[in-house]
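Removed from the display is one protein chain of the complex; every other protein chain stays in position.
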Amino acid sequence: MSTEVITDSTVDAPGHAEENYLQSGKGVLSWLFTLDHKRIGLMYLVSVLSFFLVGGLLAMVIRIELLTPEGNLAPEVYNRIFTLHGAAMIFVFLVPAIPASLGNFILPLMLGAKDVAFPRLNLLSFHIYLFGALFLVYAILTGGIDTGWTFYTPYSSSFASGSVIAALFGVFILGFSSILTGLNFIVTIHKMRAPGQTWYQMPLFLWAIYATSLIQVLATPVIAITVFLLMIERSLGIGIFDPAMGGDPVLFQHFFWFYSHPVVYLMVLPGFGVISELVAVHSRKNIFGYKAIAFSSVAISGIGFLIWGHHMFVSGQSEFAGILFSFLTFAVAIPTAIKVFSWVATMYKGSIAYTTPMCYVFTFLFLFAIGGLTGLFLATIAVDVHLHDTYFVVAHFHYVMVGGTLTAFLGGLHHWWPKMTGKMYNNKLGNLGAFLVFLGFNVTFMAQFVLGTRGMPRRYHTYLPEFQFWHVISTIGSFILAIAFFLILGYLMHSIFRGKKAPHNPWGGVSLEWETATPPITHNFHGQPIVTRGPYEFPEIEDVEPAKAHA
Amino acid sequence: MNSLSVQTILHQAVQGQGPAEGRFWMPPAASTFASNIDNLFYFIYWLAVIFFVLIIGTMAYFAIKYRRKDPNQRTSPIHGNHALELAWSAIPGVLLIAVFVWGFRAYMDMSVAPKDAMDIRVKAQMWNWSFDYPSAGVNTTELVVPAGRPVKLTMSSKDVLHSFFVPDFRVKKDVLPNRYTTIWFEAIAPGEHQIFCTEYCGQNHSKMLSKVIVKSQEDFDKWIEGQGKLDESIPLSEHGKRIFTERGCTACHTMTGQAGAGPSLKGKYGSQENLADGSQVLVDDNYIRESIMDPTAKVVAGFQPVMPTFKGQLRDDEVDALIEYIKEHGGQ
Amino acid sequence: MSTTAEHAEHPKFLAHHFYTPGQQADSAKLGMWLFLGQELLFFSGLFLAYATYRFFYPDTFLEAHHHLSVPMGGFNTVVLITSSLTMALAVRAAQTSNQKKLIWNLVATIAFACVFLVVKYFEYSAKFHHGFLPGKFYTGHGIEGLPHLFFGIYFVMTGLHGLHVIAGIGVLIWILMRSKRGDFSAEYFTPVENVGLYWHLVDLIWIFLFPLLYLVK
Partner (left out) sequence: MSQAAADTMDNTHAAEHGGHHGEHHVLPYTVYFAVYGSLLVLTGITVLVSFAGLGKWSIPVAMAVAVVKASLVVGYFMHLKYDDRLNSLILVVTLLFILIFFAMTFSDMRTRGMIDPVEDNMVLRNEQAAEKAAAAEASGESSEKGEEAHHEGAAEH
């Protein structure tokens, strides 16, 4: 065992007298005002998944609408639906999904700590998240907004109708929840690691969460000031982004994308962390190139700040800046490629079990490889001129967001589900779910690549008849995807109420979170675990000196 | 509204792309630098396919070869190999730099317009395009260009951001309200190509379409003269009908009696119309002419003053044609 | 609670999940510095807007900022620097468990902050009177170009800074009440130190605001 746990009773029997965190308080108030990071993680999980449902339903409406070139919704209704789909999916689902739900639950356990550094701040972050999401829900209920999730001026500041200010204020508030969560995690990782746990003995999930938190703290304030200025511009008209009064809309785009590009790394980096965990645990092998993966996480979060201009290649930005941003965008491709190669190399000579989390790793690698590689077309400025704002871009970011972050989130959810709920789910159904996600997703978005290169612009309510064939295929795929998500929801719900009791350590993980009871007690550990070895030293690894390691 | 019949869909898929020989991914290459960009696209495409097959192939092979046969199957203690890690950072790095250099040069060709390019002014406004030929004083809603001559478009918008995109020429540039942005292209052969607006600009963003009509040099010169005045052989009201649809009047006014954003014009000519300020006006030639040039002067009751002015975009003979067309559908 | 001997006398202020007061103090300060970093980035957006529009319309900016009164701005700078001094002395008093000095210095800091706001009120009322207002509210005369842009940026920057001063006053009053209750001593003065850090940041931002808006020719 890699750690000795100093506990008062020698044997940490599962049926231990102290009750677990789920039972340690009854009633809604004990949940809504808990300081326990595990409960806050669960509450985030429930609210994040419900917003995913809202976003998903909006997506289905879009796909059905695009079955026919004319469609049957009124144009402004369609515009509001794709705007709310974008805003709901990004601000209230993808940004908090992995760090706030899985991160909140698992991070203190992996560090051997009792809780995050500032529990009250953690609860405040959750309340701020709900308060911000309330504004977004208000905006949806009062007819939504039709500015696109990017809020480009001058349309959003002087021409758009609908409760734009409410949505902007929602984004403003949600930003602070993200900042405070990031701040909390950075301090926890710096100051509350288990004794003996050096930075290179931490699981890679924590490196990814650390890199994500850096982006959360350093990028989110800029969207706060951008949204703040836009609210003032729209209500008072100070002319800062209004061309009629001398303002410059391209300056808004610089402000907006300075946050919105690092935020896509903020969304995908936690997914990398989950995949690093899953690949190592389910192949029973030490991760390949620990330092390379750890440093590439931090490198991605650093370089992520230098390349926002590739969203603005055709926006009237100067050619020199376009070339500069294009060159730097290639620089971010290297660390991402290193990660993918290292994950595949980790499987070499491993003992790979086809558990559901591992199936999600295969789905992730397949989809993220396509997502990453199609990014190369968009980074090359000459090709991007043709592809910008077409369905090629829509397909690219769905491959990275749904194919990357969402599959990793589902993989992580299935990996730690036994530890979080104490219940086991049906592995066959899980694998079927993963396969359906794989199938449905590819059908939906591979068709959109073809639409994109042939010149079908995005955010179009009616399109030319020649594109209809691929739209029909894409809609069929989206139905398969919807079925997959409802199947997953189904068997996970079933496992909570009637699932078998989860074994103490179902996958044989050796990082600290598997030292706790299942589900963990309120204070996580009875004593203070000491870490003496790396997070992936599995018993199956042949403990032979590397020199004698035969091929 | 063509229905969802399987035959039409299959036909479109098989028939693939428009008239010229478009490759599977790309629409037909109709401008001089389009083929270079297609080659660059396909170079990255095959690079991506090779890397994809490599990665996913190895993954699948490992997943099958090293699947867990018995619970405590031994695994190798390898946890890093500096040579391999260096290799798979350097090789992609070199390939990426090669792609960047090619992309950089292609972009330079696209950005710097040749000196002798013909200058055309493009004006984008909420949901239609209009093209000014400064040398010939002509204003049209479809871009007519000569084949084999570089054309430079200087674009600006009247309200929000728009974006001028012609897939067949591989050109796209946002149209900003506070600044002129320019693009250039040289069409290879006569033909017709679709123009899209690709920057979200509100309600009818997806209807803001237009066409680039490439003519041979002689046809183009003939067309330019013809633009000076309407072709007499066609009756005036026929021109009126064409202009009525071309200029996007149909977006708000109908000829069916059913009001849209603007009043329906069916049976209106010669009738009395009550205005927003309660007064009445006779719908005659002068009222129609004034409403086209200065739309907010006399707004009909129950409607918003949202009609844009067409002053400077419609010549007098075109306005006469519109009046004739409305008269034809009048109440006499 | 865990049974290790070290926790026999569990200090009242030590949260259950920290092991030593030092760990808690360091964590709190690290968290505060991250918060200050985030605040700096928040204001950096405004400084960039200022720099961009000064780059686009240099002459309007030069002409428009003559209408800002340098004496009032200068006096405000001195007021804020003095409040920074009293704040630092308050933190020092807390570190040396000198409750009387702590309370006096806190009161002085709050007083200077209020003076700053009063002077700002006069400056703003002068602008309103002359009609030098942002955006479409601008009705002033005598400045060519786009003066409403300059005043738009001026009001957003100084207004947001003013809001942060008001928030600072609120937090200082909270700390004053807690020091009256005798919460702070050499053992535990983290809240005073963190509020001090926040207040110095507010002063820091004004140190950059003052020359850029009032002085630079």
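Letters are used for the chains, namely A, B and C, taken in the order the chains are written, and counting of residues starts over at 1 for each.
One rule holds for everything that comes next: a contact is a pair of C-beta atoms (placed from the backbone, for glycine too) under 8 Å apart; a residue touches a chain by one contact, two chains touch by 3 or more.
From a predicted model like this one, the values you see are computed outputs, not experimental measurements.
J.: Where does the absent chain make contact, in terms of the chains shown?
T.: A, B, C
J.: Where the complex has a chain not shown, which of C:A15, C:M72, C:L85 or C:V107 is the residue touching it?
T.: Of the candidates C:A15, C:M72, C:L85 or C:V107, C:L85 is in touch with the missing chain.
J.: With respect to the chain omitted from the figure, which of B:S31, B:S157, B:S210 or B:S291 is a touching residue?
T.: Touching the chain that is not displayed is residue B:S157.
J.: Quickly run down the residues of chain A that touch the omitted chain.
T.: 4, 6-7, 190-191, 195-196, 214, 218, 222, 243-246, 248, 250-251, 254, 258, 305-306, 308-309, 317-321, 324-325, 527-528, 530
J.: For the chain that got dropped from the picture, name the residues of chain B it touches.
T.: Interface with the chain not displayed, on the chain B side: 111-113, 154, 156-158, 176-182.
J.: What is the set of chain C residues that contact the non-displayed chain in the whole complex?
T.: 4-6, 19-23, 25-26, 29-30, 33-34, 36-37, 40-41, 44-45, 47-48, 51-52, 55-56, 70, 74, 77-78, 81-82, 84-85, 87-89, 92, 95-96, 186, 189, 193, 196-197, 200, 203-204, 207-208, 210-212, 215-217
Basically, only the chains that are shown with their structure count from here on.
J.: Between chain pairs A-B and A-C, which one is joined by a greater number of C-beta pairs in contact?
T.: A-B
J.: Where the centres are mean C-alpha positions, what is the separation of chain B from chain C, in Å?
T.: Spacing between the chain centres: roughly 50 Å.
J.: Would you kindly tell me how far, in whole Å, the mean C-alpha position of chain C lies from that of chain A?
T.: 35
J.: Can you tell me which positions in chain C touch chain A when the two form their complex?
T.: 2-4, 15-19, 23, 26-27, 30-31, 34-35, 37-39, 41-46, 48-49, 52-53, 56-57, 134-137, 146, 148-149, 152-153, 155-156, 160
J.: Can you list the residues on chain A that touch chain C in the complex?
T.: Answer in residue numbers: 8, 113-115, 117-119, 121, 179, 182-184, 186-187, 190-192, 217-222, 224-226, 228-229, 232-233, 236-240, 242, 245-248, 251, 255, 526-528.
J.: Touching chain A in the complex: which residues of chain B?
T.: Within the complex, chain B contacts chain A at residues 1-4, 8-10, 12-13, 17-18, 22, 24-27, 37, 40-41, 44-45, 47-48, 51-52, 55-56, 58-59, 62-63, 66-69, 72-81, 84-85, 88-89, 92-93, 96-97, 99-100, 102-104, 106-107, 110-111, 126, 159-161, 163, 165, 167-168, 170-174, 176-179, 181, 194, 196-207.
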